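With one protein chain removed, the remaining protein chains of the complex are shown where they sit.
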Amino acid sequence: MKTILEYQEQFKKEEMTPLDLLEKSLEKIDPSLNAYITVTEELARKGLKKDIQGKLKGIPIAIKDNINIKGIPTTCASNVLKGFIPPFSATVIERIQRSGGIFTGKTNLDEFGMGSSTERSNIGPTKNPYDLTKVPGGSSGGSAAAVASGSAVISLGSDTGGSVRQPASYCGLVGLKPTYGRVSRYGLVAFGSSLDQIGIIGRNAEDVGVLLKVIAGYDPKDSTSSQSKVEDYGNLNDTPKNLRIGIPEEYFKQIDEEVYTSVMKIKKAIEKEGILFKSVSLPTTGYIIPTYQVISYAEASSNLARYDGVRYGLRKDGEDFHDTIRKSRNEGFLSEVKRRILIGSFVLSSEAIAEYYERADLIRRLITQEFNDVFKEVDYLLTPATPTPAFPIGERTDDPIRMHVPDRMTAGANLAGIPAVAAPAGMIGKLPIGYQLIGKPFDEKGLLSIVRLVEKIVPFQGFIKEAQDG
Amino acid sequence: MAEYKTTIGIEVHAQLKTVTKLFCGCPASFGEEANTNVCSICLGLPGVLPSLNKKAVELTVKAGLALNCEIHTRSIFARKNYFYPDLPKGYQITQYRFPIATGGKISLEGREIRIKRVHLEEESAKSIHEKDKSLIDYNRSGVPLIEIVTEPDIDSPDMAVAYLKTLQKILQFENISDAVMARAEFRCEPNISVSKEKGILGTRTEVKNLNSFKAVKKSLLSEIDRQTETLEKGKTVEQATIHYSEETGKTWVARIKEESSDYRYFPEPDLPPLLISQTWIDEIKAAVGELPVRKKEKYLELGLNEKDAKTISSFTTTSRLFEEILKIIDEPIEVSKWILRDYRSLGEPDISAENFAEMIKMVLHGEISRNAGAEVLAEMVKTNKNPKQIVEEKNLSQISDTNALERAVREIFEENPDELTRLKGGEQKLIGFFVGQVMKKTAGKADPKEVSRIISEYEKKH
Partner (left out) sequence: MKEVDIKHLSKLANIQLDKEEEKILQKDLDKIIIHIRKIQEVEVNKTPNTTHLSIEELPLRSDKKEKPLSVKEVLSNAQNPSKNHFTINRMINEDDS
């Protein structure tokens, strides 16, 4: 198991070529995992031939299929985008290419990012590499499965309510959701515009930091992107000193006993390093899921209005143009997306908007203020990343309420726009389980540094052996 | 028929004079081949985000200032959600609760029309309809539009047209929009209601699809008739969208608004609040010119007649020059004569106000004749030399010195004894002959007015 920097050393010393690494990675693509929608071997080989020198030179990266790569189909796991090939690349893709990174393929997701299991996809579910009967998490399950099974060194996902951190937790990986505005959203197919961030799923904190440094930074094409200075996120050797980490009591209710134990193990390990832990309370935690639902569904209902078959995608002919659009959308969307669009339309409708959307917006500010206040007492928060490890495929498919349960841990950070990272806490039987750290705006370096500290003290033993190369 | 009061409010959409579209760098020009000015953003492809055009903001602020509005230092964009093939995102980015400008007014023939709001939004695409299908061209999609809404302060179709013409002139004058109605750059949607009862407004209808000022007037007149007839019959006027037929000259109900569309407005999450600094507003304010209507009123006060005041005020370069010259010499009527006759016939050329004023001064002081002045003006336009220079070079100075002129007159009298006798005998018209002779003798330099005066006095004395 090598890190990005280690691979680069190997390339320099000519102990391995980028082509070797690419071919080894592609060999590890297991169709039964169903992690990939499109494998981009030709594009990757072409990329290698260009021999671009950069921090990501020769590193095979998997890309969630809601991030555009020019000339490669983007499906968002939806029939509504049948045949769609974008004529432009996302800003993050261009930045990766300029740094020499190459792409193994577009990975599976819950349709348009809506789900927590990567089951609601038009190509069917992705399986968890640790246990093929379990979900890999979602919605960035394909990216997590690709990295956990070794077909990519690192991957991009997107996180609107936890879609990078939860799969990372279920697949024994590090998953970072940056501060809102840290990474450009230009080229990411929008789901919940005020919540979405492109995130990174990798095998260790340093890798995630190296990739973050390449993709982060102001983009004039994204008016919500931040001018805040990009730090050297890959340089994590300074262990943060005099840290105070809060344990919010609300996040430790209704979780599996073993999850509690695993997270507490992490706490105990780093307490020895002189980090102070403090009990804190975040009373608005119980309102996170409904608030997140109202806001994300509302934005989704608007963002998905463009899928009408007129300019691209699936078209089902009807009697008149209204009929054509309505039929196309009905046929193109799977049921979860339809549910969310319908509720989103409801909470924005004139009769309901004040009670629902506008109210949720106010509660969002309360939630944000609560995080603000707690960060006056502590520097970070430690919580479980998910209340349980990966659940069985099919267990929650018909239960839209239960599907949102893991979001309780993660969606708060999206609502407040603050950064959060999930990392492996250990194994529960055959399955990995993750812990989560939440931080102040633009403190990705601090978060990743703590993860690195944990890696040094209690290195994760659960990486899949077959995924590791020679 | 009982006395019905008409109430009209008008909503105008005008295309802004920017180089690029509102949220992307595609050219905002029109008339090109279909779908040649389109990019991923104005096509609404998955993954795109809007990027706001600074010039469009500037022009909207300018329009707000020209209409005496309050400019808000913080305004918000919103999504207006509805489905139509010419709306690529399935929503239009516009402004809803927090527009750029509110609370303005326009003076119109002594009345004040209040402007409710001025805001910025994007245009939709264009569709052409064939027998069995419609064709869509996204060139126009995303072009910046300004929306100007009045309070219901207009009370007749004539006033509505007067308002529209004035607004159009302002937008053109301030270079905010070319506002050509035929090119769909200036669209108006009046809403109108009639009512017998004092203080109570009737149900209003909205007239759409109007392509000329004539259509505006005629459609409103027809709508007044239609509504009054409906009420006289004891029926109620329904809220509806009204279309107008050029052929019949009549309006008809196109769509009843029983269920108005629910646009589900919410703040645009892809665009943070727009902050406009007071400094920037002040800069833009300095560039706002004075409106033609106000200029005309000013000129009337200076003593110009209606026709002259109207002419000068309606031309930007002319009026500017006129006012510059007046700052140097305070002779509005004299200057206006020069502007209207000589300057405009030269085609409104570039000329320095100082030189122009200097030349007029010289004429007023009798240093050169009026004709000479016209010659100097033409020469100044050609060469840009100052008038004193030109007069010297061309030897145009007038002889105003009374002694010199009296001498010249005496000489002419000596040379023309018969005519002198006839003049003394009462043939007044010979004054002209003598003036002409003096002019010939002085090679045109004599001041003909002065010569004429001398001859008349001499004639009187003798």
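The letters A and B name the chains in turn, as written, and every chain counts its residues from 1.
By our rule, contacts are C-beta pairs under 8 Å (C-beta built on N, C-alpha and C of every residue); 3 or more make two chains touch, one makes a residue touch a chain.
Note that the coordinates shown come from a computational prediction; the quantities given were computed from them, not determined experimentally.
S.K.: Out of all the chains shown, which come into contact with the hidden one?
M.R.: A, B
S.K.: Which of B:38, B:115 or B:438 sits in contact with the chain that's absent?
M.R.: Of all options in B:38, B:115 or B:438, contact with the hidden chain holds for B:38.
S.K.: Which residue from A:5, A:132, A:362 or A:457 sits in contact with the chain not drawn here?
M.R.: Once the missing chain is taken into account, the touching residue is A:362.
S.K.: Of the residues A:312, A:380 or A:435, which one touches the chain left out of the display?
M.R.: Hidden-chain contact among the options goes to A:312.
S.K.: Who touches the missing chain here, B:180, B:201, B:256 or B:275?
M.R.: B:275
S.K.: Just checking the interface: what residues of chain B touch the absent partner chain?
M.R.: Against the left-out chain, chain B lists 18-20, 24-27, 33-40, 43, 51-57, 83-86, 126-138, 184, 187, 208-209, 241, 243, 254-255, 262, 264, 271-275.
S.K.: Just checking the interface: what residues of chain A touch the absent partner chain?
M.R.: Looking at chain A, the ones touching the missing chain are residues 83-85, 87, 179-182, 194, 220, 223-224, 226-228, 284, 286-287, 289-291, 293-294, 301, 305, 308-313, 315, 317-327, 329-330, 333, 335, 338-339, 341-347, 349, 351-352, 355-356, 359-366, 368-369, 371-372, 400-401, 416-418, 441-442.
The criterion applied here is as follows: only the chains that are shown with their structure count from here on.
S.K.: Measure off the straight-line distance from the CA centroid of chain A to the CA centroid of chain B, and report it in whole Å.
M.R.: 56
S.K.: Across the complex, what residues on chain B touch chain A?
M.R.: Going through chain B, the ones touching chain A are 40, 43-52, 79, 81, 83, 85, 88-91, 134, 136, 262, 264, 266, 269-272.
S.K.: For a test of understanding, state which residues of chain A touch chain B in their complex under the given definition.
M.R.: Touching chain B from chain A are residues 67-68, 74, 76, 81, 84, 86-88, 90, 185-190, 193-194, 220-224, 298-299, 301-302, 304-308, 310-312, 321-322, 325, 345, 348-350, 353, 357.
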